[in-house]
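Removed: one protein chain of the complex. Kept in place: all other protein chains.
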Amino acid sequence: MRGAQSIRQGQARAGWLFVLPTLVLLGLFLAVPVLMALWVSFTDWNGRGSPFASGIGFVGPDNYRELVGKDGGLTRSDFMTSLRNNFYYVLLVVPLQTAFALFLALVLNQRMLKAVGFFRTAFYFPSVVSSVAISLVFLFLFSGGGVVNSMLDAIGVDGPTWFNDSRGLLHLAGDGLGLWNASEPPSALADGGMLGLTWWQWLAGPSVALSVIIMLVVWTTTGTFMLMFMAALQDLPLDVEEAARIDGAGRWGVFRNVTLPHLRPTMLLVTTLGLIGTWQVFDQVYVMTQGGPGKTTLTPAFLSYSYALENQKWGVAAAMAFILFLIIFAMASLQRWIFRDKDALELKRQERRTTKARAAAGSAA
Amino acid sequence: MSTAHTRTPDTKPMVRDRTALWLFLGYVVLVAFAFIYLYPFLVQLTTSFKTNTDAVSNPLSLVPDPFTTSAFGELARRDFPLWFTNSVVVTLLVTAGRVFLCSLAGYALARIKFRGRSAIFTAILAVMAVPGVVLLIPKFLMLNYLGIYNTYPALVLPLLVDAAGVFIMKQFFESIPESVEEAARIDGASTFRIFWSVVLPMSRPALITLTILSFQGSWNELPHFIVASQDSDLFTLTKGVATLTSGQLGSGSQYPITMAAALLMTIPVAIVFFVFQKYLVRGGTSGAVKG
């Protein structure tokens, strides 16, 4: 008896000892810092000395009000601009990277295909390379007289000066379709607005410069997600597919009715990771554009960094970080809800019903 | 698309043709994508041996004319060797620390029964949900507060543990049959001994996966290094190379230099990648959260 107890005690001690370093480090560099930043987001600390010194003014929710409140001048419009940019970025990157990843995984999943390993390696390689290195390469590829423009030139297209082009893609598209004249925005859009930006500005779409970053990120992340899809596809029993074929389903039918439902959990994982990652874009902006041209590549993460470390506006910067956190959290939850497994829910409900019925039958017996 | 599957012999060649056609289309797609994926690296490689004039005026050419290694010489003259050394030191320390601490914690959470275990696991899961970029400013505040801002420990300590790593290891340890440890326990081995000499040796695949993920993660880390130090002696590759783009007045863009820097910083991860590819390919599906 005593032996067992001392073993249990020893176990408990060992357990705590094993997790302690991890807990301390996570606490020191994750939990506590978040609380400190939360405090800073309610102060007017200007970056000199300690934010907990007695002279630091507590300003309540002022910093938050400056970001989203009724009359927050430039800070609010900067923040809203960054949210707009990041929103369009997410809107394009997540579907594109998911679609390409799934597409490549399906192509690579064909039986009889040779050299799968080579192609898989080629597509995955960019995911392991430093974003700084890749950003440098893309800076060269997309420079005014760079590789991409030379290629476009060869087919008779006059490429833009990518990183200096702040025109929004939606503005350009509307212009092209004759919906409006981009240099003279319709007054219905240009005069009204909300939260410091006009409707016209909200509807700009990603700028040409931002779309380079979008291409870069889709290019780098597709490989990782492709691997996830490939792993899931390998779990799909061959005979299921075969059976469906024999039942007369075409390729498309098999894909829609057999493959896709099977991939639903992976899809959820891929899009969740994508969402979380894309709302945090920082490295590429820091290396390539620093938010320009015309603030069209400004993202909340970069803005928060530059407000704190370049403009000494620490309180507002910390508040931005917390709002960004809320956005990521909300997006991930929303997306979880959209992807919730309706069949599984139904199954559970049925189970419950049968148990109830059985219980009822049992008590009746 | 409705090819009713019949077994009459004369339709067989048609089916085979179709399969061949799909296969052919598959190759076309794959080769096109392989071009898109590999061409930038080719450009990077060849441009780093060009002169700047050549790089700007013949961006498409994959043959340096004239061939020069002056970009590498220039990097050597700047602080590049120092950045490289710093990156190596930081990456090795972080990788070693992460693998050890994450497997310790993962083992405790998977196998050791103690009060508070599930609460700790929940806490770690919650921590995983905090997006890294949100921590930029908080981390700086903390490092500053501890008085280690702008020191080597500031570069290393905060990266030492990684909630996702704990999670991966816990998952793996749970898949090991418990009977293995029972035998050792009956022999009176301590918990740490069992962990160290029985369980760890069985965990090679997971350990390698975690090693690679940690190596790659810390080698490529940028935001943390930006806020953890200001001293140019403490620059790592990512932070140092990022400064090469901010073309100060007087120096226009020097593409061969930036391409050479990008090339050199890619080589170590490329080596690790090709050597341990199969582990990475497996591990990449379990823990990589990259923007």
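Note that the chains are named A and B in the order they appear, and that numbering of residues resets to 1 at the start of each chain.
Keep this in mind: contacts are C-beta pairs under 8 Å (C-beta built on N, C-alpha and C of every residue); 3 or more make two chains touch, one makes a residue touch a chain.
Heads up, the rule we're going with is that contacts and distances are computed from a predicted model.
Per UniProt, the protein behind the absent chain is "ABC transporter substrate-binding protein"; the candidates were "Putative manganese efflux pump", "Fe-S cluster assembly protein SufD", "ABC transporter substrate-binding protein" or "Sulfurtransferase complex subunit TusD".
Although one chain is not drawn, the whole complex shows that of A:Gln11, A:Gln110 or A:Ser166 it is A:Ser166 that touches it.
Of the candidate positions B:Ile148, B:Ile168, B:Val199 or B:Leu237, contact with the hidden chain is made by B:Ile148. Among A:Pro21, A:Gly69 or A:Gly193, the one in contact with the hidden chain is A:Pro21. In the complete assembly, the contact with the undisplayed chain comes from A:Tyr307, out of A:Phe125, A:Phe138 or A:Tyr307. Residues of subunit B in contact with the chain left out of this view: 140, 144-154, 157, 227, 230-233, 235, 240, 243, 246-253. Contact between subunit A and the absent chain runs through residues 16, 20-21, 23-25, 27-28, 32, 46-50, 52-53, 73-75, 78, 143-145, 161, 164, 166, 183, 292-295, 307, 309-314.
Assume only the chains that are shown with their structure count from here on.
The part of subunit A that touches subunit B in the complex is made up of residues 8, 10-16, 18-19, 21-23, 25-26, 28-34, 36-37, 40, 50-51, 104, 107-108, 110, 112-113, 118-141, 143, 145-147, 150-151, 217, 219-221, 223-224, 227-228, 231, 245-246, 248, 250-253, 273, 276-283, 286-288, 301, 304-305, 308-309, 314, 317-318, 321-322, 324-325, 328-329, 332. By the touch rule above, subunit B contacts subunit A in their complex via residues 1-5, 19, 22-23, 26-27, 29-30, 33-34, 36-38, 40-41, 43-44, 47, 55-57, 59-60, 101-102, 104-105, 107-109, 112-117, 120, 123-124, 127, 129-142, 145-146, 157-158, 160-161, 163, 166, 190-192, 195, 216, 219-220, 222-223, 226-227, 237-238, 241-242, 244-245, 253, 255, 258-259, 261-263, 265-266, 269-270, 273-274, 277, 280-282, 284-285, 288-291.
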